[in-house]
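All protein chains but one are shown in place.
Then we have chain A:
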């Protein structure tokens, strides 16, 4: 199957700084893909190169099989970009902006679809308001709407929830999830790892312009995090010797025990019962993307690929 986005050995330098180093990446049609990395890792640079907003020094990028520089017209028709910055044209209203954007993509009479996206993004009340008068969250929604006017099969969102309140974040994610279910390929960068974890099927991590990990979200968590654990507070505050090999840490009387399978929980409980030890508090701890992220970024990375 033709990849939705194909990035082949892309390099980009800014002055003496190597922003991207030999990046290879393939994103499949219908995927919900996350691009993670600390600030300055090269995420936005990579997105800009896919979008044609920036030119790579070497390597090539295809969107739905079209090269983004030599076949830029076809490539851009297949791509919707939600930029990170809250940019807007102060001369126009929301509806005008969306109709103008449709025109740029060669679409006349796009009223019906524009109305639908206005409705779905909850912008109906502001459709005729000037862009200047909108709040940050509203402007963000308009940016999403603008990326959708030409119904692109591939949608890239560069930190779409940065600076957006919790409620809007939820609405946006629901909307984007729906787009993915409708068959759109979604690529996003985000700092909210929890969201990448619940939404995205695959994750790439960038550090200093290199991809240091690329795997399904599940595998990445499984591979990198140190497994599940339980945290317990005991009365009396003493861990039976049999359980001591499992102990990972203890802080403020809260013991963290590593478990390799859930069956081990029964073993822990029966041991405690036999020693007449009461459980006062108990948490089940699962590794998350945050752990994976932190441990990856902390390690130099190459060996983890």
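Convention: contacts are C-beta pairs under 8 Å (C-beta built on N, C-alpha and C of every residue); 3 or more make two chains touch, one makes a residue touch a chain; residues count from 1.
Just so we're on the same page, contacts and distances are computed from a predicted model.
Colleague: For the chain that is missing from this picture, which UniProt protein name fits: "Cytochrome c oxidase subunit 1", "Alpha-ketoacid dehydrogenase subunit beta", "Transport permease protein" or "Multisubunit potassium/proton antiporter, PhaE subunit"?
Modeller: Of the names offered in "Cytochrome c oxidase subunit 1", "Alpha-ketoacid dehydrogenase subunit beta", "Transport permease protein" or "Multisubunit potassium/proton antiporter, PhaE subunit", the one UniProt assigns to the missing chain is "Transport permease protein".
Colleague: Which one touches the absent chain: A:11, A:100 or A:259?
Modeller: A:100
Colleague: Of the residues A:55, A:235 or A:250, which one touches the chain left out of the display?
Modeller: Counting the whole complex, the residue in contact with the absent chain is A:55.
Colleague: For chain A, which residues lie in contact with the unshown chain of the complex?
Modeller: 14, 51-55, 72-77, 79, 81, 83, 85, 87-92, 100-108, 146
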